[in-house]
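Working notes for the structure below.
One protein chain omitted, others in place.
And now, subunit A:
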Amino acid sequence: MSFLEFQGIGKAFPGVRALSDVSFGVDAGSVHGLLGENGAGKSTMMKILGGEYVPNEGRLVIDGQPRAFRSAADAIEAGVAIIHQELQYVPELSVMENLLLGRLPTRLGLVDRRRALDWTRQRLNALGVDLDPRAKLKQLSIGQRQMVEICKAVLRDAKILALDEPTSSLSHRETDVLFRLVRDLKAQGKAMIYISHRLDEIFELCDAATIFRDGRKVADFPTLEGITRDTLVQRMVGREISDIFGYRPRVQGDVRLAVRDVTGHAVAEPIGFDVRAGEIVGFFGLVGAGRSETMRLIYGADSRSGGTVAIDGKTLRSSDIRSAIRGGLMYCPEDRKEDGIIGVRSVAENINISARRNHLRAGMFVNETNEARTADIFIERLRIRTPNRRQEIRLLSGGNQQKAVLSRWLAEKDLRVLIIDEPTRGIDVGAKNEIYNVLYELAERGVAIVMVSSELPEVLGVSDRVIVMCGGRITGEFTREQASEEAVLARALPEGAARADANTTRTVSP
């Protein structure tokens, strides 16, 4: 019997069955990987463990005792800590205050700051975390905030720690720190669950693993010794994917997108580049390199202070999204939840929101038959997994949301240039492959594609040409043949740091 046992867990939501009869165990002093495509049920499982959802069937057994959590407070009480992708902290408060939230030491009814500071410093040191207890959370990097979150869980004396995609927005160095902390906690006897799409991390960190697919457990690996990456991917997807990028060379036409001397927020040097019809140009850079900002300037989402953007020789009006869209320039944002989807609206609404203007009746009435058909076509073609087109899009998994956002532009009759920022962030292997295929198909139809990505293998695997940015300027350009990991990375790192960091870099994601 393991320290933490899931026994026959089942959970249904109106219209969707999220989990069926899932059983597995996690030992104390081990890291247990959870793998599966988006929508496979991992996050639902975590929400059940965290007390946010109440399962319809089955039960949790912790240390031999059956538990039925009715709320998040119950789970915390039982020693469970979940570190979600979206962190939960108070940005205006300091590290110390966040760690001691609700139990700051007091003296004569007032907060005893000195004692609190000493205590925090001491505990952070013991955990090997280098943070200033007085720094406000909003001043810290995402990685540092995550550290705080983990420390909070540890200080609450959690016995079970679950980390949901902890490295998705961490730098390499932060990832190293995180891994060290995870190993320390393992040595202290915590039972840890680790969810990640990055198989390298699973192999590096986990002792055992369980694979989910379509809400069911499909495989248990009590040890990862001798297990290959292909085996895992195959079990996750349920079919063989030999090469997840599946690059297909294609014919390129004339210049479609011409960007000249664009300047604006976060751009240090005027940006200029061309993209040809049928070409996929990958933009690589580290966090803060200014790639996303540049794309927003080109699209018109933020106003630019200078420069021009032309599609097929026709200059677009500056800082005007609607004229960009009419000119054939479209954009899938980096932050899907904040900038991409309209969560409370249906999948069909999210798909039709832009293209509907071409099908209006009498200039103002929405053509519902047409929109329903359009939505159904794309749900089928891109295999968007949803009970039906009326489902609120926030209930879909990340990969399916991304497909819907893509469909929004595929539904446009005149898509000429597609800018797609982090096309597969937080998306599972199978859906990634599907999204790449959509990009190839578009390129084959003559669409010029700009793909921004922080995942080097993705940039190298998908692009015909790679442009590298660093510190708000373009620092390198490579053809597909020239582009190697070392060369691209060297250009992405700030001057001076290049040599030191290039060796320690971790390759990311499958």
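Methods note: a residue touches a chain if its C-beta (ideal position, glycine included) is under 8 Å from a C-beta of that chain, and two chains touch if they have at least 3 such contacts; residues count from 1.
Methods note: contacts and distances are computed from a predicted model.
> Just to verify: the chain that's not displayed, which of "L-arabinose ABC transporter membrane protein", "Branched-chain amino acid transport system permease protein", "Ferredoxin" or "Nitrate reductase" does UniProt list as its protein name?
"L-arabinose ABC transporter membrane protein"
> So one chain is hidden, and I want to know which residue out of A:Gly264, A:Pro333 or A:Gly446 touches that hidden chain in the complete assembly.
Only one listed residue reaches the unshown chain, and that is A:Pro333.
> Can you say which of A:Gly29, A:Gly288, A:Pro387 or A:Gly471 touches the chain missing from this structure?
Hidden-chain contact among the options goes to A:Pro387.
> Out of A:Asp214, A:Asp376, A:Glu441 or A:Glu477, which touches the unshown chain?
Touches the omitted chain: A:Asp214.
> Touching the hidden chain in the full complex, which residues of subunit A are there? Just list them.
Contact residues on subunit A toward the absent chain are 12-17, 20, 52-54, 56, 214-215, 299, 301, 321-322, 325, 331, 333, 338-346, 349, 353-354, 356-357, 360, 364-366, 368, 387-388, 390, 408.
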